[in-house]
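Only one protein chain is missing from this complex, and each of the others stays in its spot.
Chain naming follows the written order as A and B, and within any one chain the residues start at number 1.
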Amino acid sequence: MNEEKIKHKGPFAEFWHRLKKNKLSLVGLGILVFFIIIAIFADRIAPYGYAEQHLDKTFLLPCKEFLLGTDNLGRDIFSRIVYGSRVSLKIGFISILLAITAGGVLGCISGFYGGVAETIIMRIMDMMMAIPNVLMAIVIASVLGTGVSNLIIAIGISSIPSFARIVRASILSIRDLEYVEAARLSCCSDFRIISKHILPNIMAPVIVQATLSLGLAILSASGLSFLGLGVQAPIPEWGAMLAAGRSYMSSYWHLVVFPGCAIVLVVLGVNMFGDGLRDALDPRMKG
Amino acid sequence: MNNSVNEKQLIIEDLKIDYKTDDQTVHAVTGLSISMEKGECLGLVGETGAGKTTTALAILRLLPKPQGRILSGSIIFNGIDLQAIGDAAMREIRGKCISMIFQDPMTSLNPILPVGEQISEVIRLHEKCSKKKAMEKAVQMMEMVGIPGDRSDEYPHQFSGGMKQRIVIAIALACSPELLIADEPTTALDVTIQAQILEMMRNLKRDMGTSTILITHDLGVVAEMCDHVAIVYAGCIMEYGTLADIYKNPLHPYTIGLFGSIPDLNSDVNRLKPIPGMVPDPAKLPPGCPFENRCDRKKEICKNVKPELKTIDGIHSVRCHCLEENV
Partner (left out) sequence: MTRYILKRLLMLIPVIIGVVFIVFTIERLSPNDPIRSVLGDMASQEEVDAMRNEMGLNDPFFVQFFNYAKGIVTKFDFGVSYVDRQPVVEMIKNRFPITLELAIFSTILAGLLGIPLGIISAVKQYSLLDNVCSVLALVFLAIPEFWLALMLIIVFSLHLKVLPASGWYGIRYMILPIIATGTGCVAGIMRTTRSNMLEVIRQDYIRTARAKGLKENVIIYKHALRNALIPVITLMGLQFGKELGGVFVIETIFAIPGIGKMLVDACSIKNIPVVQGGVIFIAVAFGIVNLIVDIVYGYIDPRIFASYKRKAKKR
């Protein structure tokens, strides 16, 4: 009897295998990792400090001394972009983490317990979603003031509704499955049920949403900084650099081209990786 | 099988079909041959994955592209080689000469078009008549399958499962096709509705003289409807014959196993009698007889050499090495 061994890959190995096959997503991951490394080792990579001025060498085009040229205060654009990755990634990751935590808790409560709590929470989420993202961030920024922390709070808060909805939807789809019923009857406290049974199942859509929101968060951060409502000088945020360079762009295009390219690259990397993640986690969703 | 080629309506000769995916190649049909005469009802019986639906889709050239590929074999309908004709000619045949009913009525109808429109569409296409005439005929078809004609502007979701399947049948028969392929037409329906639909199909067959290929895994349905039966396993025919041949004198171990696994109402049983073992993985088919790993009378040759389909008596034929001695 020829018994063929059935090769059984665990779920994680399956996922990794699918992810590896998608070349675009690997490129995206590579870009993301690249920027993370730059952000962490900014001090070693950047040849100059981000606030270091060379008033005799302003508006220089890219050259050997200053890889991407200098701005209106003679600061090295390359160094500022490198340090800027730290700023953008920090804002992006922290605000999304905030949103996941708060949105996750809210989604869990409304999905698991339902009833009045669910109605109230979801109505509030509706109201928050009725105000477009950027607008919400602007309003919060106008109250709290500018600066990195306030920017993180603003973007974090405006991202909460999407996560709350996704978590709630996922919970609703498995709450009534039989094994959850069984767990409820047989043993566990609610907390245990949630953490052990439900959380693993909602990871996938949450992670997908996280990458989507991360890209949006970085775009929002640069947009708000551009408007002057976010990061303040001299902190090198890419959007703020664009705003500063705008006044001079008729003569010195390099002030606005390079920081913009950086934004595009990071968000592109995040999006490509996010797409790949989504396809790998649920091949049925593949377009 | 002794008649001349010209009298047969459908001849499929040694059909081989593969599905190619990123990870593997699935051998769905592995040398299937059948033939049918006009007005006949042929039952294709087999488990899920045996290749029955694939064969049906291949006849109409509806295999999913790019995964499905016909490797070899021919499909001749009324003397026309269905694989050789152009796309336009094939489209002429679909819906007009050969029609197909699919398994799940819940998803077979377009949710945003009224049902009357979905029936009249095929009439307008093949009979080239005016919209008004086509709709009149569509209403007639609806009445014929037992649905009030004044519901023709309602949407599919407003009908029950059984009624949806009737509409699907109405669409399939609207242009009076010569051959109807019915892929598990009643599997998704309740038993009582099943009986109604089968009765309706029997009457239509009698009134319109349509040949039918009935694909199913339900031996009871076959007994009610079919003249000839072909038992399909792992992509090829294991046994073929008239209804009486198969039901009164099953010869292939798989066929015997199928009948044996049906519980007998009259006797007291403690356990059901399934056929031991599992269907072979269609991506990794063995070189010999595909049923070898579950067979209780196998010989050495069964592992290495795939048996041919041999005629035993009349049109009753079996694909088994162990049979010439027993007959």
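Note that contacts are C-beta pairs under 8 Å (C-beta built on N, C-alpha and C of every residue); 3 or more make two chains touch, one makes a residue touch a chain.
None of the values given here were measured: they were computed from a predicted structure.
Only one of B:Lys96, B:Lys205, B:His228 or B:His252 touches the chain withheld from this view, namely B:Lys96.
Set against the missing chain, the residues B:Leu109, B:Cys289, B:Cys302 or B:Val318 yield one that touches it, B:Leu109.
Check B:Ile171, B:Met201, B:Cys236 or B:Cys295 against the missing chain and you find that the one touching it is B:Ile171. Residue A:Val267 is the one among A:Ile38, A:Val267 or A:Ala280 that touches the chain missing from this view. Residues 60, 62, 66, 90-96, 99-100, 102, 104, 107-113, 121-122, 125-126, 155, 157-158, 168, 171-172 of chain B touch the missing chain (whole complex, contact as defined above). Listed here are the chain A residues that touch the chain not shown: 24, 123-124, 126-128, 130-135, 138-145, 215, 219, 222-223, 226-229, 239, 242, 246, 249-250, 253, 256-257, 260, 263-268, 270-272, 275, 287.
Criterion: only the chains that are shown with their structure count from here on.
Distance from the chain A centre to the chain B centre is 52 Å, each centre being the mean of its Cα atoms.
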